[in-house]
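One protein chain omitted, others in place.
On to subunit A.
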């Protein structure tokens, strides 16, 4: 049996995908706008007293100190693998001597900030989203308002500042340990002289390499804490909503870290 389609229905079939696309674009614009306003309000409380120093210090310790083991281990292994891989590649055209240079450049400019931030996104982004999301669905955020406390000032602002300050510290540690991981493999397995490896590292390293990595770290720290707070603050619907907020916080901050990495690298090093 053939079913004939009228002119109006045919027009609907064409326009429905266009309408869906329009709705998706509008929804994306609304989300970006709301996120920007959320970030601005969070930052505005930095200059509007009171500031919750006790909460800030607690978050600083949570991010900077308790993330040290995971960031350190990741950085050491990344440096070790990088030394091994670059040695294997460079040996093909007799350039093994460049291993130390490649390791220090890759670690300080790219791998230190990115790997450390992705680790912290998994740890802190998820933790913030889950904690604030649980507070949302159990009325604790409403309770803050009834107790004469601005929830943004109390929950978001100290976390944003702690993220921005803690990440450069973690990346500095990751830089040092990553380079040491390369040195360890270089001297114990690849036959490099210890002093020679370290001299090659220091000679090749420029201040800008480290500074660019630390600036990236601060931006990534802001992105991680912002997404964790935003997803938690806007979670709905009980345990399932909190779980979804946690997943979204980690996925979104990981993607944003890689996107901002490209933008910042372009800003720092594009010729």
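Just so we're on the same page, contacts are C-beta pairs under 8 Å (C-beta built on N, C-alpha and C of every residue); 3 or more make two chains touch, one makes a residue touch a chain; residues count from 1.
As a convention for this text, contacts and distances are computed from a predicted model.
Asks: Absent chain per UniProt: "Cytochrome c oxidase accessory protein CcoG", "ATP-binding cassette domain-containing protein", "Transglutaminase family protein" or "Transport permease protein"?
Replies: From the listed options "Cytochrome c oxidase accessory protein CcoG", "ATP-binding cassette domain-containing protein", "Transglutaminase family protein" or "Transport permease protein", the omitted chain resolves to "ATP-binding cassette domain-containing protein".
Asks: Check the options A:145, A:188 or A:206 and report the residue that touches the missing chain.
Replies: A:145
Asks: For subunit A, which residues reach the chain that was dropped from this view?
Replies: Touching the chain left out of view, subunit A contributes residues 131, 134-135, 138-140, 142-143, 145-149.
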